[in-house]
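Worksheet for the structure shown next.
Removed: one protein chain of the complex. Kept in place: all other protein chains.
We call the chains A, B and C, going by the order they appear; numbering starts again at 1 in every chain.
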Amino acid sequence: MGLMDQVELPKPVKYVFNWGRKYSLWCFNFGLACCAIEFIAASTSRHDFIRHGVIPFAHGPRQADLLVVSGTLTDKMAPAVKRLYDEMPEPKYVISFGSCSNCGGPYWDSYSVTKGVDQIIPVDVYVPGCPPRPEALLDGIMKLQDRIQGESLKDRIAAVRRDPANIGAEAGMALDAQSLHTAAPAELGSGG
Amino acid sequence: MSVLARRDRALTPEETEALLRDRLGDGIIGSTLAHRMFTVHVAPSAWVDTFTRCRDEPLLDFDLFDTLHGVDAREDGFDVVAILYSTSTGNRLCLRTRCEGGRDTPVCPSLNDVYRGANWMERETWDMFGIEFPGHPALEPRILTVENFEGWPLRKDFHLASRVAKPWPGVKEPAELDEDGNVIERVPGIGDAPGPYVLDEAMAAQAIALRQVSAAIDAAAGNEAAVASAEPTVSDATMPEASAPASGTAASTDPAAAADAARTADEQRRAQAEARARKAAERAADETPEEQA
Amino acid sequence: MSDLDVREQLLQGTAPGEGLAIELVGDGDLVTADMSLSIGPAHPATHGVFRVVFEMDGERILRAKPVIGYMHRGFEKLAEYRDYRQIMALVNRHDWLSGFSNELGVALAVEQMLEMEVPERAQWIRMLMAEWNRILNHLMFIGSFALELGAITPMFYAFREREDIQHLMESATGGRLHFTYNQVGGVKIDLPRGFLAESARVSKLTRSRMPDYDDLVLGNEIFRGRTVDIGPLPTDVALSLGVTGPALHATGLAEDSRVTEPYLKYGDIDVEVPVGRNGDAYDRFAVLLGRIRVSLDIIDQIHDHMTSGPVNQKLPKMVKAPEGATYVRTENPLGQLGYWLESDGGRTPWRLKMRTPSFSNVQAIPYLVQGQLLPDAISILGSVFFVVGDIDR
Partner (left out) sequence: MTTVIAPVATLLPVFAPAESLLDTGGTVVSLLLKIAFITVMFLVVPLVGGYLEHKGMARLQNRRGPVEAGPAGSLQLVADGIKFIQKEDIIPGAADRKVFAMAPAIGLVATLLSFAVIPLAPGLFALDLELGLFYVLAISSVGVLGIMMAGWASANKFSLIGGLRAAAQLIAYELPLILVAVAVALQAGTLSLVGIVEAQQSSELFGTGISMWYVFPQALGFGIFFLAALAELSRPPFDMPIGDSELVFGYITEYSGIKFAMFLLTEYAGMILMSGLTVVLFLGGWQPLPGLDLPDGALGVLLGAGVTLGKIMLLVFVMIWVRVAYPRLREDQLQRISWTVLVPLSLVNLAVVAVGKVVAG
């Protein structure tokens, strides 16, 4: 990171840097439940998000840029997710994949389910569905990429420093109004 | 390929019961055959012996330990049900016993020495119902729920916090509507789900209990400051305000009081979750950093 | 202490603190401590959030302690708050690879309590979908097991087939993973036109691609080297632990409720049960591959038997099971899935216990990995097929 969090980079450099981050989203799949299967489906032949530069080769959090939380987050698991997120190097992005990680989903009234992953880590893009179709994940990824292309790394890191819990909303302020809506449902998933 | 090798020699339910009665005498209380399932009721004192017999009698030969679980038996306490299956005769046998100790201290002898599969099943039953299994090597820590979980979730007097804190806003509540879709008015007892519209006494009691529990946890954690700051740090945007009951539905209760109770319960639940997360973080910090990679 | 004693202790006490205290070994300047290595809860090898703590001497595992519950979502409690219609949409999610088979068990249990006759066509449709679902599940494990051994490609091949089958099932049910196609008294809607022809086509296609897995995985020299005689499981231990499904068949015992306690119309058709030799990782995998072929055979037979007629029963506005209890066991892809349904005559179950295959199968892991090398333990973890949601519910 170095100086990047202190100085606003000149526009061409910023463009190239954002372009690099946009197309190199090494992805750590926090596969928790059903949605993890659809995540794998999205990485295989028919959908193949590697086309978009989302590389699912990050075996650990240290190499990851994108954390996809797919599935039900339980109270027992929550500290591990938080810790994993903390282990990731900045700048990092989070996609909440599926109803359970968005809000608790079908287990909204369970005694052991955390009501959404955004209670413990900031989320950039929510993909709804139970589970969402792989196409919905692709759409969510493209929305995230649009957002990365338009963002300022300095502002993002400043936002993280200021309020780690609320990064999604803060970072959105630096963006155009269009990409602000990435926090809204990306696409209707399968009702299955 | 021993499967069903001896299906022609499989005992009928009557013969099975007769054989068990012959071996165990008064330990066998009775039997029922309903919904295509044959259940033998066993006294707790004969519980382990019955399983040993079922396993070792050549005529019975129940080798597959299928399942073991608890059932809430209302005021009588708790039942423990186990199901055995014989791969050679194709017979299935359900054995059921009522725990000693009522609802307060339910106790059932452990089958761990008879069937290995009983180990985790009993741990789970303890986790869900709080039934003690003397003879089990280690019921703790809780196998499914989070380690410092309070209460026994599958007991009928354990109400779901979300249902207590956030009444279900829709009109379709299966547990509380009669066949014409009208709200059933009744005094809540063991086994009744808390209704969506009426925050009844049971829930108020639970809210108080939750408050006490979280206070105890906070005291144990010795971190009052965190409790004080718990409210603002939880992002309000992500957690909708404790909703007031839907207007015009709760005729029997004062809406303001209900909303208060709901809010209190909600806060308590949050505080509890915070304390839990803090404890978990402390635990995690004790471990070496690579362990959860 | 002999190996056997250690194993015995392990089976008795899998609680933490038990037998996991670090011991110092050796004397003089060469005193060493055993290392404890925590695999999970988010480790690549555990395909889900399952955790095992290994106590290791070098790369050899002395003891293992599984820690579960990371995916405990309280199904059994939630089922007590939902009516039988809503439960259908809930239960198919605990084993997320076999949604249809999960719903089937609940539907059968309620029907058994109501003593309800299900139309014949509905039964055939249920069997057809259950077998397709079984293939879906097994394909996933073929991919993931190979992935755990370091081969990445079988996963992509498996998903090629899975996408075809999911597309087929989606055309009838509307879901890719969770179908919610069963209902008490039959299935939701009839099959779409041309479904059977499409099903036959996919069946033929899948069958024609099965040799790929024989070549790529089963016949692979390195794969054999990594799995043959790794983690053998004796039949009696397996039964005592309650291990069922492919893991039990691999030990040589063909206990399959489709054969021994036929439900639906399984009694009317031939069901083979592929069995293994000594229950090692290789056998478990071979049984899994064999079961796909058997399922394809069953599907072809179902196509021939399919009848016409209604697919469900007219139900009252609110289904209520009569008072009492029942137990229904079906052959889920991973083993025997049992539903204990106890009702007090109300709209919601009084108690719905899920006896899930993974919960029992995973109990065998400490027994299997003890004394093995770390890579072999990974091979064993992959071959005791489990779904974390199915363990924790």
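The definition used in the following text is that a contact is a pair of C-beta atoms (placed from the backbone, for glycine too) under 8 Å apart; a residue touches a chain by one contact, two chains touch by 3 or more.
Fair warning: this is a prediction, and the values are worked out from it, not measured in the lab.
Student: Where does subunit C touch the missing chain, residue by residue?
Tutor: Interface residues of subunit C facing the absent chain: 35, 37, 43-45, 59, 146-153, 156-157, 160, 216-217, 220, 222-223, 225-226, 373-376, 378, 382.
Student: For subunit A, which residues lie in contact with the unshown chain of the complex?
Tutor: Its contact residues with the unshown chain are 1, 4, 16-17, 19-24, 26, 44-45, 48, 50-53, 55, 59-60, 62-63, 65, 87, 89-91, 153.
Heads up, the rule we're going with is that only the chains that are shown with their structure count from here on.
Student: Counting C-beta pairs in contact, which comes out ahead: B-C or A-B?
Tutor: More C-beta contacts join the chains of B-C.
Student: Averaging over Cα atoms per chain, report the distance between subunit A and subunit C in Å.
Tutor: A distance of 30 Å separates the two centres.
Student: How many angstrom between the C-alpha centroids of subunit B and subunit A?
Tutor: Centre-to-centre distance between subunit A and subunit B: 36 Å.
Student: What positions in subunit C touch 2 or more of the other chains?
Tutor: Within subunit C, residues 41-42, 69, 72, 74, 77-78, 81 contact more than one other chain.
Student: Which residues of subunit A are in contact with two or more other chains?
Tutor: Subunit A, residues with two or more chain partners: 74, 76, 80, 84, 109-112.
Student: Applying the document's contact rule, which stretches of subunit A touch subunit B when the two form their complex?
Tutor: 60-61, 74-76, 78-80, 82-84, 87, 108-112, 115-116, 118-120, 165-166, 169
Student: State the interface residues of subunit B toward subunit A in the complex, per the touch definition above.
Tutor: Contact set of subunit B toward subunit A: 144-147, 149, 153, 158, 160-163, 168, 233-235, 237-239, 273, 276-277, 280-281, 283-284, 292-293.
Student: Quick one: in the complex, what on subunit C touches subunit B?
Tutor: Touch list, subunit C to subunit B: 11-18, 38, 40-43, 68-69, 72, 74, 76-78, 80-83, 86, 112-113, 236-237, 239-242, 244, 252-256, 259-261, 273, 275, 317-318, 324-327, 329, 336, 338, 340, 342, 344, 346-348, 350-351, 353, 355, 359-360, 363, 392-393.
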